[in-house]
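All protein chains of the complex are present and in place, except for one that has been dropped.
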Amino acid sequence: MKPVALVLLILFGSSILSYTLGKVHSLIENTIALIALLWAGTVFAMQYGVSDTFSFSMAGFDIVWRISILSWFFGMMAFIIGLGVVIYSMAFMKDKERIGYYCFALCITIAGTIGIVVSADLISFFFFWEIMTWSSFLMVIYYRYEAQKAGIKYFVMSLIGAYSMLLAIFLIYSHTHSTRFDVLTVMWENFSSGLQIALLSLFFVGFGVKAAIMPLHTWAPDAYRISPSPFTAFFSGILSKMGIFGLILLFYVFSAGSLAAHFVTVNGVALPGYLLAWFGALTALIATIIAIVQDDAKRLLAYSSVAQLGYIALGIGLSSSLGLAGAMFHAVNHTIFKVMLFMAVGAVIYRTGTYKFSELGGLITRMPYTFFVVLLGIITLAGIPPLSGFVGKWMLYEALLQQKMVFLAIVTFAASTAAFLYCYRLIFTIFLGQRPERFDHIKEVPWSMRAPMLLLSLLTIYLGMYPYHLIDLIGKVESTLFGIVPVDMSQSVLFSRMGSVNTLTVMNIVGVVFVLVFVLFNTLYKRSRKVVLKDIHTSGEVPGPHINLHYAVDFYQPFSRGVSAILKRSADRLYAAIGENLENLFDLMRYIYTGNGQTYAMYVVIFLALLFVFSQWLV
Amino acid sequence: MNTLPYFDPALMIALPLLAAFLIPLLKRASERIPKFVPLLILGFNLYESIALLPHSLQKPIVVIIAAWQPPLGINLTIGPLGNILALIISLVGFVVAVYNIKFVLEEPGEKYYMLFLLMITGATGMVLTGDLFNLFVFLEITSISAYALTAFIRDRNGAEAAFKYLLIGSISSTMILLGIALIYASTGTLNMADIAQKIGQVDSRITLAALILMIVGFGVESEIFPLNGWAPDAYSQAPTPVGAVFGGIVVKAGVYGLARVIYTIFSFQGVFHFILIMGIITLLMAEMSALRQKQIKRMLAFSSIGQMGLVLIALGLATQNAVAGGLFQMFNHALIKPLLFLSAGYLVYYSGSKDIGDLDGMGKIKPVTSFFFAFGAFALMGLPPLNGFWSKLIIISETVKSGYIVLAALALTGSIIEAVYYLRVVGRLYFKSPEEHVKTKYVHASAVVAMSILAGLALFAGLFPDVILHYLQPAARELMDKTQYIQAVIAIK
Amino acid sequence: MRKVFAMLFLAIIGFYLFNTFALIPFGKNKMNADVAASYLNSGVQKTGAVNIVTSIVVNYRGFDTLGEVTVLFLAATGMGALLFRKKPMQRSRQNASVIVKTGARILFPLIIILGVYVFVHGHLTPGGGFQGGAIIASGFLLMFMSYRTYKVNHKVLSLFETFAGTSFVLLGLFGLIWGTSFLANILPFGEANTLFSAGIIPLIYIAVGIKVGSELTAVLDTMLKTVK
Amino acid sequence: MIYYIGAFSLILIGIYAVLVKRNLIKIVIGLSLVDAGVHLLLIAIGYIKDKTAPIFSNPSLSAGDMVDPVPQALVLTAIVIGVAVTALALTIVIRLYDHHKTLNINKIRELKW
Partner (left out) sequence: MPFVGAAVGLTYMGIGRKIIARVQHRYGPPIFQNIVDVLKLYSKKTAITHGVMFHLAPNLAITGTISTLMFIPILSGDYPIRLFSFQGDLLLIMYIMVFGCLAMALGAGQSGNPNSAIGVSRGLTQMLGYEIPFVIALVILMVQNNTTSLLDIIAAQNTVARWNIFHSPFAFIAAMFAFLGMMGNKPFDVPIAPAEIASGPPSEFGGKYLALMQTNRGMFAFVKLVLYTDLFLGGAATFVALLVKTFALYLVQLFVGIVNPRFRTEQSMTFFWKWPSVIGLIGLVLVLL
């Protein structure tokens, strides 16, 4: 059997197996999922560079599956994160109800994701896209009683996206009579500009919904918040990347560099890419601002995801080697740190049962590992050297500045700076400050939950020091994409036409300086006296037990006052209003069914009469 | 499969009639026998239509009745289309008959089974017959039994629904009869193949009028938009299995009639555009009406109308692939809508109310039934790997290919609306906390078997669409190219 | 308003329908040589029945007739189902006058015999199973009207119904078994224009007659029972 | 020709009754009228001037002397169907009256929207 087919078979089979066998014993589901992922992942990983192809015909359409390097890149991300999530889930989901359902949906989501990346034709792409959509929908509604609205919103928006993609697919099909990517690549440049605009905008809606690009993001915060934490990690880490994957396909495989011939170019970038870059940048800025004022860890991270995906979209839109490399590097980064953060928040939820900032605080001493993960996570997120987050951002900025897209650069810088705000809020309100008494005796999460987080943390450190391996891989991917010259980077030095950074030096300097300072400081001075947290400077007054010493509510109140103009407008509310009004309008239609049989008979008669009158049209 | 022996296809109609006539006698023997009669007979029909399939795919089987050659006597013309529809009808009928075994019925039970069997026989006859007037007679058999079954639960709403159905239905049959009169007057024959051959020589004003009358007549059964006032009432008030059969069988027969009329008998090109437009209007109106429906079965009825709209779009596109897609959609709908009706019937039965609002939390209390409902809803929404996906895909593909992009977009909008209201119900089933005291009996095994068959087939068709399409393509070809159909009948003469 | 609408649209429909039908010449011979004319030309030899309408109804288009019988059966069944009551209601009608009663008693057998005659001679004279059946039912209607307490035995009725319907189908099946096709005329035609001619046509018509008669009677009975 | 006109009049009057009359019984009567009109129309189509019924009871009759037998056969079937529909319609009316205690169709509209 072809490896690519085998991979999909294993994954889909495991989902069913884990559901059915899971009825026998609750441990089996996770084990099966784990084995299947390892097995399929190994098979998949070995196809690196082989470009294994499997094609057949289904319902009159050519179906082609191929593990190209691009597929391998995204597929491996999915496998690694999927593995981490499954291991994490073992402890997290223990003793929860409906584990079989959970594992089923998780496996099928992973399978759908892999299906998407290996698809080399539009129909199977859409097929797996839909599978991924509904399986993740199943996951969103896992906590059944609360999840209905978020789930339906997610599903409907996904459907809107998927259907606009479908229209685009068939527009292509009707022009090329093929849905294969390779045919499309060749044919795209023959399309008229109007058709290209239609296709680009339809695809943009399709991928933009999944990649949560504003203004198509409104499902994300609710869906992320409501789904089980391990899955939220996967959701943000991998599923949203599928939108990114789609955008890469659109800009570098489908349209294949012929956009510049058909559109006005701005700063050397064809208009569609330029617009995408702006969408991305604005998404990054606005989502970050909204993230800052959230009072809910998962919503905060969700908006943060939206913002980070904005950066990635920005990079894709730049249509330059460095920009794309930056986008892909940042995509990997985002996957890693967002999974870390969601897992960490999940760990907090696992122990405390809440993700409201106002109810948490001071967990650092209780959950030090989790704190450490969050710390590394936010450093990466904020793009502070020496961790890997900086590398991706650096490439994006260099690409922007190279192409003289200064306004975009400024917006992106602003968004990036604003990200510090929510990063700090996240770590402070959960782990620092005063701890509520009811959390005095909680324990750190089990090792099976710690391990994936910590391994990913190590990965960020590694990528921060030696981004070369990843960049090299990205370069290989780029060389397979149409019209893109791969970036070339040497060992640990990032360089562009405008500047260079040696990541290893940065890491070494920070490390050496820290060790020197730390050693000096700690050898010169005796140990400090540890006091309880309540023992603070309060101008001579002794804080009573009921005085709130933890500043967590309305953390950025001045900030939200400052940006209230932005916060007032909400795409979500706008959509809700549109939906409501549309529904009322639709509802009016119902009233033609008056309930009177005679009226219905009248309709028949009128219909007949009109048909007679306009009978010539039927000829 | 090729070697399956088959009997004279006339038995597919004769045996059910015989059985229906015999039921009162059998009831004397035992009260329990009547409920197994439909099962047995439809089982036979199912076998027969499967056994016929390889043969009819080669070329249409013409079955002579009463030893008279086609234009003189009535004949059954079993092309791929008729055969496949007969297969669908028998299949759904069989499954619903399985469900019926334990369906809680009011007296007089045996009459229910007689009506049920005859309704399905009527539909089978419609798709098999090669004679226009005979088609009308079978249509009447179907609809009269449908009227009676709609009111079978003798409550006030059932009678109301049945009356509306009867009112519209008899007007529609009048139209068909007028159309037949016109056709007979101008061609002098009633055999469809013969008519198709001769219709070219007839004054087009006459044929146009006949076509209009026929469209209106069959349009009522196939639930075209302004003609479908009866449908929501009838679907929602009929006993559950009957609702399932309406959605799964009766409509299909109506659409068959329509397709036969517009494709085989007449040859007007403009009518396809008309059907296309009616299809999209039907789809959108139905989905809009279903959006805020309070009663689950009414909602299902509107959804059924919407699905028929999609089929009409496919028929209106008039390309072979589109028609095949439309037939696939019919096939899928014939599997899924009964599944939804049957599961909804149980849910309604357990919650004791037809309102969607009272289904809260049934997912917890009745996991199996709720699962089947959700499964059906997902399949109907067209989510892969279930069957609805492929048919929708093909239809939309052909719509875009034919250049109707806006239309495709509208159809997809309809699909989104559909997803919204189905998800709302599924959401209620699973998300809301249950009301306290609901009857907590287990679902009967027969119902589970019936629903599993439907769900299993839906999954199968979703995973292996080519298996189904392999049979549907010849059927579509039969509609697109009527010469084969005509030749088969003429050859007998 | 509704009336105006109705009239307007009906006028349109009427106009177009009439215009269309005006294209069909009235009173002219428009018979198709293959179909209608062929029935007239060779119907007697080929079916043995001199009443061509009967030969069409029962033999050429016998399948229709089977459907037709089924429709009637359905109507009866449907009524039975819809008007089903565990305890039949007591009729509270007045008895008819003595004249009517006596007349009815005299006429009843005659009507039944007429009915039987009509369907037995369906292949020879105008008339046939449906007509005969209807006549029989009207006889029963007369009795229902005349006598307050007149009752028919439902079991017997349904037995008749079953027997007649079954024998119709069975006759058809015999055609399939011993002849070439369903409903094929397997019996010898005999000499045309005599009672024992035309093969299975009279047999089918007898079955139809019995069935129609008993079904219509059942229908009448059911409806009368529901009226207080 | 007058037969056509008569037939159409019956049909239209029948439909008019169905559309306008409030009383269920009258609506059913309207349906019967429509049926009757259609039957008349069918027979009229088969009619050939100066020809007789298609029964060879008299040896002197030849095939050329007879009207089209097919419409008559069809009408026979149609009549039966009409009877069946009417019977069922009346049954349903009875049921409606049982439940609603009225025959006014405007008052029987619980199923709507």
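The first chain written gets the first letter, and so on, giving A, B, C and D; residue counts start at 1 in each chain.
Please note the rule applied: contacts are C-beta pairs under 8 Å (C-beta built on N, C-alpha and C of every residue); 3 or more make two chains touch, one makes a residue touch a chain.
For clarity, every value in this text was computed on a predicted model and none was experimentally measured.
Touch, as defined at the top, links the missing chain to these shown chains in the whole complex: A. One of A:H25, A:H441 or A:K530 touches the chain omitted from the figure, and that residue is A:K530. Touching the missing chain, out of A:G383, A:P452, A:G475 or A:G595, is residue A:G383. Taking the complete complex into account, A:M498 is the one of A:L458, A:M498 or A:V619 that touches the chain left out. From the set A:G60, A:P215, A:G268 or A:G433, the residue in touch with the chain omitted from the display is A:G433, counting the whole complex.
Chain A residues in contact with the hidden partner, per the touch definition given at the top, are 362, 364-365, 368, 375, 379, 382-385, 390, 393-394, 397-398, 401, 404, 406-407, 409-410, 413-414, 417-418, 420-421, 424-425, 427-428, 431-434, 496, 498-502, 505-506, 509-510, 513-514, 517-518, 521, 525-526, 528-531, 533-539, 548-551, 555-556, 558-559, 561-562.
As a convention for this text, only the chains that are shown with their structure count from here on.
Distance from chain C peaks, on a Cα-centroid basis, for A. Taking the mean of each chain's C-alpha atoms, the chain closest to the overall C-alpha centroid is B.
Annotation: A-B is the more contact-rich of the chain pairs B-D and A-B, by number of C-beta pairs in contact.
With each centre defined as the average position of its C-alpha atoms, the distance from chain A to chain B rounds to 44 Å. For the pair chain A and chain C, the distance between mean C-alpha positions equals 74 Å.
Spacing of chain A relative to chain D, judged by their CA centroids, is 68 angstrom.
Chain contacts: chain B has residues 133, 137, 140, 144, 147-148, 151, 154, 159, 163-164, 167, 171, 178, 185, 190, 209, 232-233, 289 touching two or more partner chains. Under the contact definition stated at the top, the residues of chain D that touch 2 or more other chains are 11, 15, 18-20, 27, 41, 45, 70, 77, 81, 84-85, 88, 92, 95, 109-111, 113.
Judged by the touch criterion defined above, the protein chains are all mutually in contact, each touching every other.
The part of chain A that touches chain B in the complex is made up of residues 57-60, 123, 126-128, 130-131, 133-134, 141, 144-148, 151-152, 155-156, 159-160, 163, 166-167, 170-171, 173-174, 583, 586-587, 589-590, 592-593, 595, 597-601, 603-608, 611-612, 615, 617-619. Those residues of chain C whose C-beta lies close enough to touch chain D in the complex are 2-3, 6-7, 10, 13-14, 17-18, 21-22, 24, 26-31, 35-37, 39-41, 43-44, 50-53, 56-57, 60-61, 64-65, 67-68, 71-72, 74-76, 78-79, 82-83, 124-126, 128, 130, 192-193, 212, 219, 222-223, 226. Residues 15, 18-20, 27, 105-106, 109-113 of chain D are the ones that touch chain A when the two sit in their complex.
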